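One protein chain omitted, others in place.
Our next item is chain A:
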Amino acid sequence: MVSSTTMRMSDQREDQATPQALSNTAGFRSLRSHGVVARVETAPVKAAVEDFSFYYGDFKALKSISLPVHEKRVTALIGPSGCGKSTLLRAFNRMHDLYPGNRYEGAIRLHPDNTNLLSPGVDPIEVRMRIGMVFQKPNPFPKSIYENVAYGLRIRGEGNRSVLDDRVKEALQGAALWSEVEHRLHDPATALSGGQQQRLCIARCLATNPEVLLFDEPTSALDPIATASIEDLIHELRDKVTILIVTHNMQQAARVSDYTAYMYLGELMEFGETSQIFVNPTRKETEDYITGRFG
């Protein structure tokens, strides 16, 4: 099922790109800052999807997926509409638990503690506290900007006003929104533009320092300028947090991600370094999809 050489779960930690692949990827490398190549080679695994299947009732939406998610790297999930990208992403913070009839098989292990996120013994609330999610459509609470960002801290029991103030500021700075909202923290969040709302949602996640951030097509509702600012943000964030992003935009995947997984009809077709997937895909289907001949 998974054909890329980087997919052997036993040796993810040294899944170095072959010299040949690297030379092929010079074009992509030049898009990035120096030093990225070395980082890619040493990234440990933050989360490992192991033989994971998912059912919406009787419908098997994901078929034994195995996939490493490297620490402090951006992993992009691409593939045609309906292939199961969102389904996989939402499994990472147990969103599927909110609706009846959904069923998991297999495991998603979060390192370093090796917790299986999907195990019935693991509280989904604990999972969601460790893993934040940014949705396709900006979904701020109908409250003030401040309260939106502070909410994650409040449910963790943080009541100290000055701590909250600091963390809210930090998170908004982290999401590159602070300068725009610093004087209107108590205005309703819905008064912000779509791009600002999306950055607010990112700040809301950042405030609680999640280990992994999930993005489900975070820019599909945004214009090019807002999209660029979110992409810049993802660039900056990857030094701090592990990121998993679903996108329909091939350029975006190429621009922001270190690793790319190509999915098709609920299966993982290919996984590898973004440079390899885009320049030298192992499978014909991947190449067809990326080059727009299909999907």
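One rule holds in what follows: a contact is a pair of C-beta atoms (placed from the backbone, for glycine too) under 8 Å apart; a residue touches a chain by one contact, two chains touch by 3 or more; residues count from 1.
As a working rule, contacts and distances are computed from a predicted model.
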Using the UniProt record as the reference, specify the protein name of the hidden chain from among "Ligase-associated DNA damage response exonuclease", "Quinol oxidase subunit 1", "Phosphate transport system permease protein PstA" or "ABC transporter ATP-binding protein".
"Phosphate transport system permease protein PstA"
Consider the whole complex, including the chain that is not shown, and state which of A:Thr190, A:Asn249 or A:Asn280 touches that chain.
A:Thr190
For the chain left out of this view, which of A:Ser64, A:Thr208, A:Ser229 or A:Gln276 touches it?
A:Thr208
Answer key for A:Gly132, A:Pro218, A:Gly266 or A:Pro281 versus the chain not shown reads A:Gly132
Touching the absent chain when the full complex is considered, from A:Pro68, A:Gly84 or A:Gly152
A:Gly152
Name, in rising order, the residues on chain A that touch the hidden chain in the full complex.
93, 95, 98, 100, 125-126, 128-129, 132-133, 135, 137, 139-143, 151-152, 154-156, 188-191, 201, 204-205, 208
